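Yeah, one chain of the complex is gone here, protein chain that is, but the others are all in their spots.
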């Protein structure tokens, strides 16, 4: 448990307070107290129950690590859960970690099971410019949320790049390939998860910015609306990516189907040319006693000519159908 | 019919009362009376009508066993139906059993046609820690509902595992296989049912937790909201699974389609190599009198060389198209 | 026109009144008068306009036979249209007939162009237990609606059976078959119609049960809510069936596609084995003067051995690819 | 510009007034004045601005001819746009023409760029039974709207017939045919347009019938509700047709896919029978010196027997797979 205390007028954040100091600190209504709990111990949780008198169910919710973003108002404090992206999140494996927290009249409490990049950034900021606390705990919370949401941007950019590359892969694919299919499925799953999480987060920020909670004063609302706008953009991009990925799947299936057409065309052309020629050769391989052609002087050469005529006729037939020739241009994107 | 009575201050739950004691027991407004009816007799139902004066239609609804979760408020009591998962529920056959019940000012009545695991758990709990009743019948009902919803978790985990295995099966499938299709359809049906039931249940808990019913006092709401949050998660997971299963079907169809491509490619390669060779052999199987090549000394060997050149040429053509070679890497996921 | 009159205290329903008696009968506010019009004459319709003073548009709506379920409140009466299932309704041809009606302070009027089974049932009931009218016209109407909705149940059960059989047909289908496709389309159309009609009916009952109409007193609401619950179930099942039928179509298409794979596999295996063997035979059918193998003593037998090796090699190749062998188990569902 | 004036008590509609008479006519609050402008001149439009003092934007909206149905209330008048079907509308090319109009306390103005069938019908009606105007301008407007909506019915019937014929075409189709595809696409486009236009029109009538506009008195509402009901039916049928057409597309694709199966089956059966026989013939066409069978007396006949056995065996194999035989019944729908 790490405690940062800002007192108006003081040039620096006071650090190093312990749980035992909290009751005293909380009495100062003008201070802004930030209690950050990283991988909290049971003693830490006891502080939440005993010192802050939070509802036991909220503390239990903190401890468990599988909730969706939500916000609940209690008498004198707000309890919230938001999700930040993990450092190892990639477009095909979108992961989030939970950040639980409480906002009170003169304190913010954050609770997380792992290192949380946004929290560290805000701490760093406070140490250098403690003035950021001057506007009260709601502004401090806004800064934490702003940081949490900022970390979504690089992930979205990654999605962008990944989908672009995916589409290139689809159109240059040499053979129908389950790898691409697997990638599409992974991306789709990630993007659905991103959409779901950020959508719930957006709802929370919407409620925060429209003045539903008296702990967030009216002057703070434009700041929360700013975070809300950011999340609207995240949700919108997520929906956009979802559409693009669906389109990719359709494109992939269509490319595979075009490929089948190509294969069948090759087979048909080969068969249609070779089968009649083989049949003609078969005719003159028969052993009838009475086959005048066999004894004709130019029989053999005539047969060659017939064969060439048949082959060329077939080629022209397929050319007319548009199956061969003139194809160099059109086939470029696929071969 | 089993009656459990808690009286404030008494260290133990009183069991063994009979229907005849009920009118007397109900007069004590401070007691918490739980009447559990497992496979109730007609006499039991008569008690509901005569002693509790419940609306005849609700008692009829109890008796019938095919309702959806619902909640209705009557004068002085609430009637509800929730669904618990059966002990034999599996991801490809999701089943629920109905739990009917009534909540009154000092009583909870539960009514079910079969053994109900959650009910037994709560009874066990009350026997060991009767204090759980201290907070009144709404808290007792919360505990029952909490248990009912808790039993959904293992089913959801089963879904998770099943879908993972299904996807493995799809990508390693040796042949297009109707078994997988049947499994996808069963899972889809189950998950739709799960979504529907838990969605309706969620609505009920939402109404309970937002203070719509005066029989659920305000202090109880965070507890009901807790169950509600749990159901939100269930619904969310169900939607997630539905998306994953839809994705599996798409993947399955695509894998089958890739497989067809592979088959056609093999056929085309074989035909395109063998047909010209057979044709060449056919040429020199003709019986014309005048075929100079036949009498050439190295004619036979020349033909072999031509054939090898043709075959190699074909192989190079298909290699250039990307149909063979370099394929070992790409084909791994499918063969 | 058939008139049934219930007077409180009278042991039997009075039948046989004529249109001319109606003005007199309607004066008795405590009576319950049911006027049932089956295939009404113009004189009957004139009664609606002259005696009951209904809005001309509603009487016109009655006469026309192509409306959707609806309910409209006028000064002093309610006009409604509900749909009952016809006796010959089957899952692949879902038909309904219209029942128009009016509910007034002391009368119920029903209007239908054909024999209506539910109406007959309620009449029979009233003749044996006239007490059913004691609770007023709203209760009488409830009983009619209850009967109308009850007749939906067997149709839903038929759907259930039909869809089950359909799925069996799909998975055991010997050849892709347009008959199955036609059946799927018929079922889908029926179920969409069922969904639409019962959805509109549900809305009407919802409005009736939530106390929107003063002609339906509060004590009646649980009874209407009961019919409403029934319709919720009908709608829910219809949605369920719609999902199942969509699933069936997907399954059918997938089974057809698997079948194509099977066919292509057979073709490929045959071609890939036979073409090389035919080629080898072709080689030694050539007529070159100088073909040493032809004169070798064991040439012929050697060729046979080579052919067998090639054929077995091909079979092993396809077995390795999973195209043949070990297939007995997997193919069971399809052949 | 054509002006029809009804004065209470007068037996006939007064026609032949000109724009100049309008200011005088409008002073009579008890009259009903209908100004119909077909392909209006600029002078006509000036009347709208100068005499009626309509908002310039509404007059501009009238002039432009590409708006969706809408209704707007201004001080003292209502401005509306509805769409009527054109005389040449067909299911594969659904067209509408705009009817703009104004409803004031004692006048109705209609504005259209082309001949409008519904308008002519209502005029004809007024000339024969001027009493229709007795109920005021709102009733006159109702009659115009009723006529406009009535003209949708034959179009809907055409859709019905077209879709039926389309489905017949699909199931009897001899070859996959882009013509059918084009027709499906045209129908779909038409039905989407019909759905969109009638949906917006329905919203307008809904607003008119629920008493939102004071210019439509309460006694008129059942009449507007009647038109609204009619539009509800149109929208419902449009949705129904959209579903049917989607189903047709699925059916078409499935029939095409079945057809491919049939083709492949024929190919496979032929190849699988002919290739082994050709191979056998090839064997005994080899020229080895030492081939004892060739010199056997019954060798040739034995080979014939072997070939027949192979051919029959193949046929039985395919019969067992259900590819041939017993097919006459099943193939009927497709060939």
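Annotations
All chains are identified by letter, namely A, B, C and D, in their written order; residue positions are counted from 1 within each chain.
As a working rule, a contact is a pair of C-beta atoms (placed from the backbone, for glycine too) under 8 Å apart; a residue touches a chain by one contact, two chains touch by 3 or more.
Everything numeric here is computed off the predicted structure, so don't read it as measured data.
Considering A:215, A:244 or A:315, the position touching the chain not shown turns out to be A:244 (whole complex).
If you put the hidden chain back, the residue from D:29, D:128 or D:178 that touches it is D:178. Residues of subunit A in contact with the chain left out of this view: 167, 171, 222-223, 225-226, 229, 232-233, 236, 240, 243-244, 247, 250-251, 254-255, 257-258, 260-262, 264-265, 267-268, 271-272, 275-276, 278-279, 282-283, 285-291, 321-323, 327, 330-331, 333-334. Think of the hidden chain as still there; on subunit D it touches residues 55, 57-58, 61, 66-68, 70, 72, 74, 174-179, 181-182, 185, 188-189, 192-193, 196, 249, 252-253, 256-257, 259-260, 263-264, 266-267, 270-271, 274-275, 277-278, 281-282, 284-287, 291, 293-295, 297-300, 303, 335.
Rule of thumb we're sticking to: only the chains that are shown with their structure count from here on.
Listing every chain that touches subunit B and subunit C alike gives an empty result. Rounded to a multiple of 5, the C-alpha superposition of subunit A onto subunit C involves a rotation of 145 degrees. Where subunit A touches subunit B, the two copies mostly use different residue numbers: shared numbers make up under half of all numbers in play. Centre-to-centre separation of subunit A and subunit D, using mean CA positions: 41 Å. With touch defined as above, residues shared between interfaces to two or more other chains in subunit B number as follows: 257, 260, 264, 267, 271, 275, 278, 282, 285-287, 291. Remark: the chains found to touch one another pair up as A-B, B-C, C-D.
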